[in-house]
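Quick one: the structure is below, and I'll ask about it shortly.
A protein chain is absent from this complex, but the other protein chains hold their places.
So that you can tell them apart, the chains are marked A, B and C in the order they are listed, and the count of residues begins at 1 in each.
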Amino acid sequence: MLPAPVGGPVPERHVGAEAALSGGLTSLLGAAGLALGLSVIFGDPRHLRIGWLLPLVGVSFDLDPLGGVFVAATGAVSVAVGVYSVGYAKRGRWARLPMVTLPLFVAGLLLVPAAGSVTTFLLSWELMAATSLVLVLSEHRRDAVRSAGAFYAVMTQLGFVAILLALVILAAAGGGDTFATIAAHAPGLTSGTRTTVFLLTLVGFGSKAGLLPLHAWLPKAHPEAPSPVSALMSAAMVNMGIYGIIRIDLQLLGPGPHWWGLTLMIFGALSAVFGVLQASVATDLKQLLAYSTTENMGLVTLALGAAALLSSSGAPAVAAIAMTAALLHLLSHAAFKSLGFLAAGSVLSATGLRDLDKLGGLARRMPATTVLFGIAALGASGLPLGAGFASEWLLFQSLIHSPHDSNTVLALAMPLSVGAVALTTGLGIAAMVKAFGVGFLARPRTAAAGAAREAPASMLAGMSLAAAACTVFAVAPVLLGPTLRHVLGELPTLGGSAEGPALGTILRLPGVAGSISPGLLAAALVIAILLAVGIARWSTRHRPPATETALWACGADALGPRMQYTATSFAEPLQRVFDDILRPDTDVEITHFAESQYLVEKVTYRTRLDDPVEQRFYTPVVRAVRMWAQLVRRAHNGSIHLYLTYGALWMLIVLLVAK
Amino acid sequence: MSWLAKIRRVGRMVEPAGEAPEVTVAPPTGVTGSLQLRHVDSGSCNGCELEIAGAFSPVYDAERFGARLVASPRHADAVLATGVVTHNMRQPLLNTLNAVPEPRLVIAVGDCACNGGVFTKGYGVVGPVGDVIPVDVHVPGCPPTPPQIIAALRTVTGR
Amino acid sequence: MSALGGAAAALQVVGVLAGAPLVVGGMRQVRARLEGRTGGGIAQPWRDLRKQLRKQQITPRGTTVVFALAPAVVAGSTLLIAAIVPLIALGSPLDSVADLFGVVGLLFLGTVALTLAGLDTGTAFGGMGSSREITIAALVEPTILLAVFALSVPGHSANLAAIVTGTTHNPGQVLTPGSLLAFVALIIVIIAETGRLPVDNPTTHLELTMIHEAMILEYAGPKLALVEWASAMRLTVLLALVANLFLPWGIAGADPSLLTIVLGVAAITIKVVVLASLLAAGEVFIAKLRLFRVPELLAGSFLLALLAVTASYVLAASN
Partner (left out) sequence: MTQTTYTGALDLAAGAFLLAAVLIVWRRELRAIVRLLAWQGTALAAIPLIEGVQQRDAALITVGVIVLLLKALALPVLLGRVVGTEVGERRESTPLVNTTASLLITAGLTVLAYAVTRPIIALDPTAATRAVPASFAVILIAIFVMVSRRRALSQAVGFLMLDNGIAATAFLITAGVPLIVELGASLDALFAVLVLGVLTGRMRRAFGDTDLDQLRELRD
C-alpha cells in the first residue's frame, strides 16, 4: 500500500495497531534513555565511538552526568508522551509519516546531549530539528500549520547556522573535534574567540530555547503541532538550547568575564517577563502554554546567568544554589509543561477547541483531565504544593543572598532581577488561573465544549505518569538531591566545588541561613484545611437542611453562558495596565439607528494582540532579506555562460586566497 | 487638619436610642443583634428608599442595632421590600426571596408594600407584597419615618 | 523548640481565630466614631459569624468542588500562616518549614482559591471580581518580594525567626531608611491584599466597584462565614506580622516560659490594636481609587521597596 498522504484521515487502515506500535516504540526509547541517563549519573561516564559510521571523524558519544540528566529528563518525558500518543494518534487518525517520525524525533533528542564531538553534536541536532519540523507539519492541510512550519524551518535553520559557525570556530581553535580535546585546549583560547563563540552560541541555543528576541517561532510552532509533539518540543527540545549554553559556554569555555553572566541574566529576565506577559493575555490554550515555556526558559537562563556571575565574583556557595535552581526548574518545567500540553491535547481532541473563549465547563465532563491540568497549572504558577515552588524558592534565595559589599554589578543586578522574577511569578499565577478557571470551570460557552467526552485510558495513563512526576517535584524534591549533586560536581566553574544546597525533607542552604520544606508544608496545609472544614461544621445542628438553588441572577430568571467572563475579558485589566508593552489594536464601532443618533443599534468591539517584538524586530529583517534577494536575482539571468563565469571567478578567488 | 477639627467639632451626631421595643418576631437564627438586609424595590416611588437611606445615615445609624444592608441576597437574613408589586417585578421579587438562605424574613416597608396604598387596583400592579410572598413585619407610613423603620428593625434584631 | 514553643504556636492560631473578628469590629467601630455614629460595637462581626453559621447551606447549581472547597483553603492557608509566623513566641515548630517566601506563597494560594471560586460560579460579577483580584495580586507580588528582600538583607536570612531576632539584637536598624521604606511598602501591600481602602471598599454595595465582595456574592451561610472569617484573619495576621517584623519587642524567645508567653500575647495585642486603629482612622480620610489608578499606587510601593533594598544594601555594606 502506498504511503498515505501526510496528516489526512485515511479510513482503510488499522490506525490503532500502528499507533500502538509507534507509541510503544517511543516509550521504549524513552525508558532506555531514562535508564541510561540514571546509570551514567550514578555510575561512570560512558564512551562510544563508531569510526565507520562517518568518514574522517567518525561518530563519538560521550555521556557524563551533565548530559545524563538531560537524557534522563528527555527519556522520562518520552515515556509519558509515548503512552499518551497511542490513544491520541488513534483518535486523531494520524497518517503514517508522523507515526514513523515520532520515535526518530525522540532518538534525535536523546542523541544531542550524548554527543561527544562537534560533528556528532551537529548531526544529532540536525536530526532533531528536521524530525521536529516534519512533525510540526503533520497537519499541513491547515494554513496556520503551513505558515508556522515555514517560520519554524527558517528560524531553526538560522539558529543551526549560528551554532555551526560557533562550533567550527571552537573546533578549529580548540585543536580537535571531540569536546574532550576542546576542553583540554580551552584555557589557551584567545578572548576574541571566546567572545565570538559565546555570542554565536547564545544566538543559536537561545533561539532553540525560545529566548527573546528569537522566541517568535515558539508560540507559532508549538501550538500548531500535534499535542504529544508540542509536549516533546516544550518539555524536551527547548531544554537542548539550555544544554548547549551550559555545555559550550559555561563548561567548555570555562568561567567567562562578568558580562557573560550579566548578558544571560538580562536576556533571561526579558524573556521571562515578556513571555509571561503574553501568556497572561493569550486566549489560545496551547499558545498560552507555549509563551509560558518562553517564560520558564527565561527563568532558567536567568538562574544560569546568576550562577555564572556569582561564581565569577567569588561566591561559589550562592552560585551553587543558583545552578541547582536552574537545573531543578528545568526538570520541574519538563514535568508540568508536558502534562499541561498533554491535557490541552486531550481537551483539543475532545472538543476540537483551543480557544479559551469558547471552552468552559469541562470540570463536569472531563473530570480526570481537569484534575490533571490543575496539577500542571499549579506547578506552572510556582505556588506551594506546585511543582515549580521549590526551584523558584531556590532562585529567590540565590538572588537575595548574593554578597553585596563593594560589588556594584551585583548590587544593581540582584534587586532588579528579584523584581523581574517576582513580576513573572505574579503574572504567571494570573495566566494559569485564567487557563484553568476559564477553560475548565463554570459553564460551557459553546456546544462543542458542552459535548466534550473524557479522554481514553491510554491518554489518561500518559498524563498520570507526568502528574506523578509533578507530585514528586511538588512535595519531595528530596528525591532529586543526589542527582543534582552529581551534576553540580561536573561544573566546577559554577560553584560545583562548593557544597550545593541539601535537598533533604527540609531544604537547607549551606553558607546562607534559609530553609523550607515543601513536603511538610503540604502536610501542614492539609491539616489546616481540615481544621477549617471542622470549624465550618460548628453549630450544624441549628441549621436547616442544605439545598441547591439556581445562581443569583440579580432577580432575572437565568444566566446564559454568554454572560460569563471570557478569557479576553478576564485578561482585560492586565492588558490595560501593560498597554505600552503589549500595544493591542482595539477598535469599537457603534452603529446608530437611522432614525436617531442617540439610539445605538449595535456595538462591535474587536481587539487583536500581535507579538510586538515580532512586529518591530522581524518585519524589517524580512524586508531587508527580500531586498537582498531581489539584488541576487538580478545576477541570475538564466544564461549558462554567465553561471560558468561565476564558477571560474570563484575558483580563481579560492586559489588566490588559498595560496 | 481641618478634617480633624471638623470631626472634633461634630462629635456624636446620632439621635439617642430609645429603649428596645419588645421582640415581636423572634430573630430568625436565635442569634440576637445581627440582621443583614437585602432591599428590593418592587415598584416604589422611591419615597421609602429615601427614608431607608436616612435610617442607615449617621443621624439614625441603624447599624448600632446590628442591622446592615448587603449586596447579595445570599448574605441576607431578610428581604426589605418597598412599594406595591408591579407585574414586571413579581418574578424578580420571588427570585430574590428564593435566593435568601433559610431561616429568612420579609419586611414590608411603606403603605404601598403593606396594603397597596394609593396604587390599590391599579392596572399595572399585582397587589401588596403580602399577595406575592409571606410578610413577617409591616412598617406602615407613606413614607414611614426613619425612627419607625428602625423601631421595626429592632423588633427583629432584639437590640 | 520546646513544648511551650509548640503551645505558643497553637495559642497563636487560637488567638487569631478568636481575635480576628474583634479586630475587624474594632476597625468598624473606630470608623463609626470618626463619622459621628455609634457603630454596632466591637463584637458585631462575631454576632454575624455565629448567625451565618446557623443558616442554611446553599450550593448554587452548576458549581463544582472548587467553589465548595475554596473557603476552607483560604481559611486553612491563613491558619497555617498564623502557626508559622512569630506572633507570640519565636520557637514555632514550623519555623524551618517555611520562610517569608513560603508565607507569601501561602497567601497567594488563598487568593488563587477564592479567584477560582469566583470564576467557578460563572456569573458576570464573579468573573469580574476574580479578574480584578488576580490583576492586583500579580502587581503586588514584586513589591512584597522586594520588601522581603530588604528585610532579609541585614540578617542574611529570609527565615522569620532570624529576621525578628536580628532586629531585637540591634534595634538601630529599625530607624534606617531601608527598613522604614520597606515598612511603608509592606503597609501598602497589606492594604491591597486585604481589600481595604483605597484599593477596595469592604463596605460597598455596588457590584461594579467591588473586588473582593464580587467574588463571594454566591456564598451563603457557613461558607460565607468561613470566607468572612478568613479575610478577617488575613488582615489580623498580616498586621501582627508587620508589627513584629519592625517592632519585635515583647515577643517571647525561642524557648519561652509561661510569663514570657503572657507578655508576648499582651504585646502583640497592643501592637495590632494600635496598627488597626491607625489604619481605620486613615481610611476615614481617603476615597477609593479608580481601578486603573491602583497600578500607580502599586508602582509607587514597588519603588519604595526597591529603594529599601538599595538603601539596606549600601548600609549593610557598612556594618
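Going forward, a residue touches a chain if its C-beta (ideal position, glycine included) is under 8 Å from a C-beta of that chain, and two chains touch if they have at least 3 such contacts.
Please read these numbers as outputs of a predicted model, since none were measured by experiment.
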Omitted chain - touching chains that are shown: A, C
Of C:Gln12, C:Gln29, C:Thr78 or C:Thr176, the residue in touch with the unshown chain: C:Thr176
Option touching the unshown chain, where C:Leu17, C:Ile251 or C:Leu304 are the choices: C:Leu304
Touching residues (missing chain, whole complex) on subunit C: 172, 175-178, 180-181, 295-296, 299-300, 302-304, 306-307, 310-311, 313-315, 317-318
Touching residues on subunit A - with respect to the absent chain: 406, 408, 411-412, 415-416, 580
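Simple rule for what comes next: only the chains that are shown with their structure count from here on.
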A-C against A-B, pair bridged by the larger set of C-beta contacts: A-C
Of all other chains, the one whose Cα centre sits farthest from subunit B: A
Rounded Å distance, subunit A centre to subunit B centre (Cα mean): 58
Shared interface positions of subunit B, touching two or more other chains: 29-30, 72, 74, 101-103
Residue numbers of subunit C (touch at least two other chains): 50, 54-58, 217-218, 221
Interface residues, subunit A side, partner subunit C - complex: 280, 360, 363-364, 381-385, 389, 393, 396-397, 399-401, 404-406, 411, 415, 418-419, 421-423, 425-427, 429-430, 433-434, 436-438, 441-443, 506, 512-517, 520-521, 524-525, 528-533, 535-540, 542-553, 559, 561, 563-565, 569-574, 576-577
Subunit C residues touching subunit A - in the complex, by the definition given at the top: 17, 50, 53-62, 64, 66, 69, 71-73, 75-77, 79-80, 83, 94, 96-99, 101-102, 105-106, 108-109, 112, 115-116, 119-124, 126-128, 130-132, 134-135, 137-142, 144-146, 148-149, 152-153, 155-159, 162, 217-218, 221-223, 225-226, 229-230, 291-292, 295, 302, 306, 309-310, 313-314, 316-317
Parts of subunit C lying in touch with subunit B, wherever the complex brings them together: 32-41, 44, 47-48, 50-51, 54-58, 204-207, 210, 213, 217-221, 224, 284-285
